[in-house]
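Only one protein chain is missing; all other protein chains are in place.
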Amino acid sequence: MSEKRGSLLAGLALGGAIALLSLAGPFLYRADPYAIHPAYALRGPSLAFPLGTDELGRNGLALLLAGGQATLIVSLPAALLAFCSGLGYGLLTGLGAGWLDKILMRLLDVFLALPSLVVLIFFAALVPLNNVSLVLLLGFLSWPALARLVRNEVVAQRGRDFILAAEQSGAGRFYIARVHIMRMIAPVLVVNATFLVGDTIFSLSALSFLGLGVQPPHVSWGSSLQSALDIIALAPWWLIIPPGLMIFGSLLAASLAGQGLVRREGAR
Amino acid sequence: MALLLGAAPAAFAETQDCGSIVIPPGLGIGPGADVTSLNPLLTSSLYNQEAAGLIFTPLLWINRFHQIDYERSIASAVTTPDNGKTYDVTLRPWKWSDGTAVTSADVLYAYQLIKALGQSYAAYGQGGIPDIIASISAPDAAHVHVALTRPVNPQWFILNGLSQLTPLPQHVWAHYSTNEIWQAQSDPAFFHVGDGPLLPQALNIGIDAVFVPNPLYGGTKMHFSRFVMRFESAEGQELQAVQAGDLDMSNIPFDLYGKALQLPGDYVVTLPPSYSWHELIPNMANKATGFFADVRVRQALADAIDQKRIIALAMHGLGIPVYNPVPPYPDTFLSPTARAGQYPVGYDVAKAKTLLAAAGFLPGADGILQKDGQRLAFTLLIPAGQPLRIEIAESIQQDLQQVGIAMKVRQMEFNQILAAMVGQPQAWEAILIGMNLGAYPSGEELFSAGAALNNNGYANPKMDALIKQSTDQPGLGGLFAYQDFASEEQPVIFLPNERYSVLVRKGLHGVQDFLNPLGAWAPEKLYCTPGRAN
Amino acid sequence: MVTRRLASGAVSIFILVTLVFFLAHLTPGGPAYSILGQKSTPNAVAALNARLGLNASLPVQYALWWKHLLQGQLGYSYLLNRPVGALLWSYEVNTLILYAIAISLSTFLAILLGLAQGVWMGRWPAQLIGAFQLLFYATPPFFTAAMLILCFAVWLGWLPAGGIGDPRLAHPGPATYAAHLVLPVVTITLLTVPMLSRYFGAAVHEELEKDYVRTARAKGVGESAILFHHVLRNALRPLVTMLGLSFPYIFTGGVIVESVFDYPGLGWLLWRSALEQDYPVLVAIVLLIGLLTVIGNLLADLVNGLLDPRADYE
Partner (left out) sequence: MTPVLEIRGLTVTLPRAGRDVPILEDFNLTIAPGRMLALVGESGAGKSVAALSVLRLLPPGAKISGEIRLDGTRVEKAGLQRLRGAVASMVFQDPLAALNPTQTVAAQIGEAWRVHKGGSKAEARAKALALLEEVGIADAATRLDDYPHQFSGGQRQRVMIAMALVCGPKLLIADEPTTGLDPLVAQQIMSLIAGLRRSKNLAVLFVTHDLSLVAEHADEVHVLYAGRSVEWGAAKEFFAQPRHPYSAALRGAVAWLGQKKLAAIPGQLPEPEARPPGCRFAPRCGFAQVDCTRAYPAPVQTDGTIAACLYPLQGRQTFTPAAGAPAAQRFAPLLEVQNLSLRYGKKPVLADVSLTVGQGECLGIVGESGSGKSSLGKAILQMLPYAGRVALEGQDFAALRGAKMRAARRRVQVVFQDPRESLNPRLRIGEIIAEPLRLAGMKRGEAAAKVETLLHDVGLSPALMGRLPGSVSGGQAQRIAIARALAAEPALLVLDEPTSALDVSNQALLLNLLRGLAQERGLSCLLISHDFAVVSFLSDRIAVLRKGRVVETGETSGLLAAPRETYTRKLVEAAPRLQS
């Protein structure tokens, strides 16, 4: 038992630390992340700048914290949005009539095969890029995978005896979904919710490769990593490793928590 | 402003054949992109012009100082008996690569093809071509007579207009329809006849364009047997490639300039800036940013922006400030006041603040200036994924913050920015973009009311008159008056232009003369000395 | 069975292509601006659109596109002025090489790790592998790529940071071509191995618990014989299905890897054509991805059909 709970606790602890660092950080470490210091451009870590400076001489640590804040306030709500729409779509497909299931599944296959890049550029051009639209954009990217999972799980549960018995006593489709289905697919949902958080953080960071993520001068972990990549020949490791580790840390926290939950739920 | 001319060419040590020369497109101009067309009439991008320039010798070769180098031109002389309305061009004996002589008929054919292409012609309207020409005729094989619809400033027409009539192999191309010519623009086989130094051998999509010396080329012989334009699409990779021996030259991204200097063996050549500038286009047509229409606001913007800091930070010191619509290098067309460095605008935060106060802007609660309810705030659109532009924008944002102007920055795909700029005046507030100029820096396409490239609704009768004078009256008086007035008007906020440096592999020389900031290459200037691993 | 599967696959692809076709065309901007760049003036753009056939109504263009497709033509790339078919093939070769090496390497490693994890479940080797899987599952590809470039290309300078050494060029021979492949392949492998090996390990462990393994032991068959003759074959089936299904996942990862390493493969071409709205190339690539995904799933099922006679794969 300890090994299962261990990874769950480790995941939550790591995730909590990162969230705390990013959300509270900017208030604790007072430096202005966007102040440009031409004289100190591209310097390694020093006392004045614990995490060095970027090519415009901005404070690396302050950027990292501001980046964390920008990343989390967008990716967490996006994960929630993706979770709800994926769950809704999955339930609708799983419980709906046969023909509805066929159509929605066909549509789902299309979404899963659709290169997210095309969709991104389309929406990014039409919708003014602010935190809200980013949440919608990211939410849109991650829900299909969860939808398919929920649908398959619902279809697997739909034929079970205790559901037939409930229907025999006059249970309607919504009662079945609310009382029986939700409880049975709860473990799958919980586990994938944690992985979803990891996915949205990763997608936001990938977005900055397109210049579509957080807009300058604001930064997200992904955009700092990306701008560091442009000058990789100068080996600015202090610009690459911290944001990379923060993204890695949040993804690790999500999968650790997810892993712990899988074993705990799976064990029943 | 003495400009470093780069290393003096090495003494004529014992030269050796260079074998293959491999360089990326866009040397000295910007991040290279694939060559997609070899037809000089259809090349909208500078990189395509470089490739086409290798195959066809221009009617008039314009050198680094914007003077015609008759040594390298097909025309041996251009005269204008009535000082601006009619022109006589004498051609030099010259041969096509299949031995046929280059005649005036080839020049006339080029003109007819431009007329046939109409708006599809890449430089339509530049230097008045083609509509300004009333008639063009070839009294004999070596002479072309051009009559214009109205007398114009000869320098303007010759440098910007006449120079476009690159002779084309009429005896080969005439068999094809305009559409077929359009369709074959990227097929090397179609360009087997050329009169330039090189002929195209292959255009491998996404990889390179390979050229071989034109056996019947009239100019000096090449010092190499193969000339390859290699499409590296990320600047970071190019430095690596030069060191690894994959490339002979490459642009040095500004951030990596320091590192490039220490690379063993290879050496750095810093080039004069290309004939262009960066500009922040304030959109006066957009109701949301009506305040740009007030010249004092535009002047305040120009005064608030510290161009020297931009050069120091974003361009690592390799750039020149620009305050008027004539790039300061070469100083051929600089007005006396500009040449003396006296511009009506310049980095002066206090002046900017007084100008804004005079314009009636008072600081709001959040410190941002506002006038009868409208905050002095706007969003600057910049092309996505270009580190240089991002850094310029971030530096400007800080500067404007000091004088109480709030500027947000947003990255957008380049073609979407252009679409908004050209077609949707209400969809954008300000745009940061580069602008390249023709040999004669007149502004008829840029700032006169309703001009093709005037997208921010700027219109000023005095500006129109001065521009007209610079293109229609002979002499440079018009040009000088126009540039001084434009510096005062700041129809777009002029920003510094970067000076690219090129990393050159050990043993390769003549780079300075080979690269011409106006984009035309002189491959015969390149030569090699021993010690160059081939 | 196969025909029904192909039919539903065709429907998906049809919807996919239609969606992307309209999505791309409706995005503001347009290829004309990418081509003309600074020289974009209203008249020049209009003339270019006319020549490219872009000012016809969208449904007409769509119908035209299908007509050409049925005649086997994929149209002309606006930006590269080249027939899309030839264009696609030259980029696709690079992607195929990259993916062939990366996926076969990943599958091989996944099977090894999976076997070890399945057999020693609960003991330290399995936990070690589990930790490895967790770590690299949580690593975003561009961070892996950045670290690899930092270490091997910049600090150690052993390998090129990116791009592609084209074998046809005089300077960079096949050796440098291979050198350019190393880092992208390692990145994709680190991207796919955790997922595949965890999946395979679970399958192996599940098979080991099945009754027929106990019967084999009762027959006196040795442990290793059981593992390779019985368990490996049955555990491969879910892995093959997983491979068939994971094509889109690997491709999206690939787009990022190709753009970070500036490796001119299909992912990179998709990236560019999407940005510059080179519609014919974009839609052609999407069509290709759709086809490869459907075929990938079908192949996975056929292979599984061979592996397991029981299922007449519906």
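Going in written order, the chains are labelled A, B and C, and every chain counts its residues from 1.
Just so we're on the same page, contacts are C-beta pairs under 8 Å (C-beta built on N, C-alpha and C of every residue); 3 or more make two chains touch, one makes a residue touch a chain.
Source: prediction; values computed, not measured.
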Visible chains that the absent chain touches, using the contact criterion stated earlier: A, C
From A:48, A:100 or A:186, residue that would touch the chain that is not displayed: A:186
Residues from subunit A at the interface with the omitted partner, ascending: 160-162, 164-171, 175, 179-180, 183-184, 186, 268
Hidden partner interface residues of subunit C, rising order: 210-212, 214-222, 229-230, 233-234, 307-310
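Here is the rule we use: only the chains that are shown with their structure count from here on.
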Pair joined by more contacting C-beta pairs (A-B or A-C): A-C
Label of the chain whose CA centroid is most distant from the centroid of subunit A: B
Chain centre separation in whole Å, for subunit C relative to subunit B (CA means): 40
Geometric centre distance via CA averages, subunit B-subunit A, whole Å: 44
Geometric centre distance via CA averages, subunit C-subunit A, whole Å: 22
For subunit C, residues that touch 2 or more chains besides their own: 27-29, 153, 161, 275
Sites on subunit B at which at least two other chains make contact: 236, 240, 384, 413, 416
Residues on subunit B engaged by subunit C in the complex (per definition of touch): 19-20, 22, 34, 36-37, 44-45, 118-120, 122-125, 182-183, 185-186, 204-208, 226, 228, 230, 232-234, 236-237, 240-241, 244-246, 384, 413-424, 427, 433-436, 452-453
Touch list for subunit B against partner subunit A, complex: 236, 239-240, 253, 255-256, 258-259, 309, 312-314, 382, 384-385, 387, 390-391, 393-395, 397-398, 408-413, 416
Residues on subunit C engaged by subunit B in the complex (per definition of touch): 27-48, 51, 76, 79-82, 86-87, 90-91, 153, 160-166, 168-172, 176, 262, 264, 269, 275-277
